[in-house]
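Yeah, one chain of the complex is gone here, protein chain that is, but the others are all in their spots.
Take a look at chain A:
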Amino acid sequence: MELSDANLQTLTEYLKKTLDPDPAIRRPAEKFLESVEGSQNYPLLLLTLLEKSQENVIKVCASVTFKNYIKRNWRIVEDEPNKICESDRIAIKANIVPLMLSSPEQIQKQLSDAISIIGREDFPQKWPDLLTEMVNRFQSGDFHVINGVLRTAHSLFKRYRHEFKSNELWTEIKLVLDAFALPLTNLFKATIELCSTHANDASALKVLFSSLVLIAKLFYSLNFQDLPEFFEDNMETWMTNFHTLLTLDNKLLQTDDEEEAGLLELLKSQICDNAALYAQKYDEEFQPYLPRFVTAIWNLLVTTGQEVKYDLLVSNAIQFLASVCERPHYKHLFEDQNTLTSICEKVIVPNMEFRAADEEAFEDNSEEYIRRDLEGSDIDTRRRAACDLVRGLCKFFEGPVTGIFSGYVNSMLQEYAKNPSVNWKHKDAAIYLVTSLASKAQTQKHGITKANELVNLTEFFVNHILPDLKSPSVNEFPVLKADGIKYIMIFRSQVPKEQLLLSIPLLINHLQAESIVVHTYAAHALERLFTVRGTNNTILITAAEMAPFVEVLLTNLFKALTLPGSSENEYIMKAIMRSFSLLQESIIPYIPSVITQLTQKLLAVSKKQYTFSKVLFVGIFLLISYNCSVIISFPEFIPYVFQVMSLLLEMHKNEIPSSYMALFPHLLQPVLWERTGNIPPLVRLLQAYLERGANTIASAAADKIPGLLGVFQKLIASKANDHQGFYLLNSIIEHMPPESVDQYRKQIFILLFQRLQNSKTTKFIKSFLVFINLYCIKYGALALQEIFDSIQPKMFGMVLEKIIIPEIQKVSGQVEKKICAVGITKILTECPPMMDTEYTKLWYVESSSSVGEVPSMLSTSLNAEALQYLQGYLQAASVTLL
């Protein structure tokens, strides 16, 4: 393609077409551009257009097309043709920087991106002038140009923040430092001076401050890998100025926006990061400056408002203090009682307050609120930062800090007591403060596991949490209700059992609260409480203790599902399932009503009318067989349905009824197996099918056997569910007629070996050992050896040596041990290749190391009959038990 007006015209036409909403016009145009992008001069035509086109939209379109072209083609991949000819490359590199700098912002951004893509490949070796070209612009005095350069530099250098140290990388950084560090420092000083000469010119200040933000970012990148000699020598300049900027305020730079951070906030935030970088990595050199920064940052926190736009700054600043106060040699900066008090009072407490934004989320975006508050996605929030600072300070000053906060907690509670409806937020902060002060370690599974001994959790619970929850109105002060419920939930392992029992009816009551957060928390708290284990690892709260509450619990749980916003509330569903499993047979009287409600629920969700027979079980059953999509639309119910069905099936004495067989293929639907909650009840149901109907399946549904084994494959692929896969496989081996699975047998073993090779977990090995021994018992040791060796020569020996012998002792469980003892004995005694081939050496190893364990297995796990049977085998093989 020549650089001609005609070609420019053509290109313009096609670019225009690529913006057309009609795909019939757009697609061919895109295709055309793709087809010519290999031609010489194509990128130069684009550059010409983005510079000179009369239409702005074409300029922008050309710049985007150019950037994407660079992204796709610039990199030279080994053994692949060079997609951009050398002269174009040279021309692009020669022109792009001035072009970028003279372009309007929209286009500048695209070109800046393109430069960093090119830079990533070519800089520094193949683009030696880039740095000098950029540095020269610093002298232009035009800050629009300078900012363009700084932005490009930032995109080129920011990778220094995450790449591994290497000679290549450090050579590049050294080169950059040599050319860039001094001009950058001079620019930094000059910009700061200009800021004071233009202190009253808002638009000039904005430009200057955006330069400062970029300069501060470049400082971070250039100082990240190690402390460069230049910056060590010029630390005074940089740190003094950073410090001044931290303390600087200018009304002209304050923004009206409450949400979006302004330039001043961005700059201070980056300076906090820079100080934190030096404090963490270059402590020895930074020590003289650190106290000043601590004071400045602390003052900054004291004077910064509650608006959302300050959040990042505040959280960065608090995290800086938190990281410094944990260091032994900076302890003295904090240990003064007045300092501590002032940090607690002016930094921590204000940032723990419940803000308008939190209140909004609580009411209107409860899902987000719950995620942040309950599931810990609060890493960048102020509350979280304040909480981290509390924990940091507690490392050295647990006593004093606890003391100071106790005072605050008391005064906040008193404020609340004076006028609860006005001052409820004080109590919220008090509860949050107590929580962050008391919690030292926490997990989702157990709640708080280590608590500050100086905080009396039970007393606080009795005096301040219970009363709120006992209040007759479940809808008053919903935030405090949620706080109280959360308190019970997270301290469930710390609060004594009798108190937990006291709170159960209260939690059940709060399932009726209108606030989504409150009834969700109540359901979640109940669900968690039902999993708490006591000292002897048994469930702490028993079914008997729950007996008085069963009816109201079930009623309220189901009612909660009818509350606005919670019709598909997962926390409530989990609480329902957990209640069933805790209460067991005590729910029997309620089954009819429960099932009614469940099916109604299903109906409500499906919004379709079905006629159900009076026998509700069959109703659900039919529902499943006729329309799987109904179930899919409300998946939380399925596990329960399957559980009921397997109970029913297990009660059948005879062959499986044909109605059940109709359902069988539906149970193999992948969509059901994608939800982990379904897996245990579904496996149990399939096991019931196999136990009762293996022959029917083999005769009437043989074409479904691959699907059944596919389920097994799906389960075995997962570390979490592989044992379920073995349950299924064991049932298949035990019950299916051997000839029906003959053709799949080898496949099954290959699959197991693959999993063994890829991720050999203890749980998998244990299940695997039980399975092969079961197989050996069912089909004989010879069959086992033959199938192994048919997969790969000497496979049997390898498995014996590498898996069975070293791991067999890990098998646990009476039945499992029994199976292994019998299986191993069969391998030793019934397998001729063990006696007269090279496997013989293993026989000795096995009989000495592994069967040596047989006696202990025998004594612990075998009944007399089996023992006799075994000893017969052993005698036949002339093995003597010790």
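Observations, loosely collected:
Here, contacts are C-beta pairs under 8 Å (C-beta built on N, C-alpha and C of every residue); 3 or more make two chains touch, one makes a residue touch a chain; residues count from 1.
Throughout what follows, contacts and distances are computed from a predicted model.
Note on the omitted subunit: UniProt lists it as "Importin subunit alpha", one of the names in "Cytochrome c oxidase subunit 3", "Proteasome subunit beta", "Phosphatidylinositol glycan anchor biosynthesis class S" or "Importin subunit alpha". When the full complex is taken into account, the listed residue touching the unshown chain is A:Met798, out of A:Val135, A:Ala190, A:Leu312 or A:Met798.
From the options A:Asn56, A:Ser166, A:Gln414 or A:Asn463, the residue with contact to the chain not on display is A:Ser166.
Screening A:Thr449, A:Asn475, A:Ser586 or A:Gln814 for touch with the missing chain picks out A:Thr449.
Only one residue from A:Pro291, A:Pro589, A:Pro706 or A:Gly813 touches the chain missing from this view: A:Pro706. On the side of chain A, the interface with the absent chain consists of residues 159, 161-167, 170-171, 173-174, 177, 224-229, 232-233, 277, 280-284, 323, 327-328, 376, 379, 441-446, 449-450, 665, 668-670, 673, 676, 704, 706-707, 709-714, 716-721, 744, 747, 750-751, 753-763, 791-792, 795, 798-799, 802-803, 810, using the contact rule stated above.
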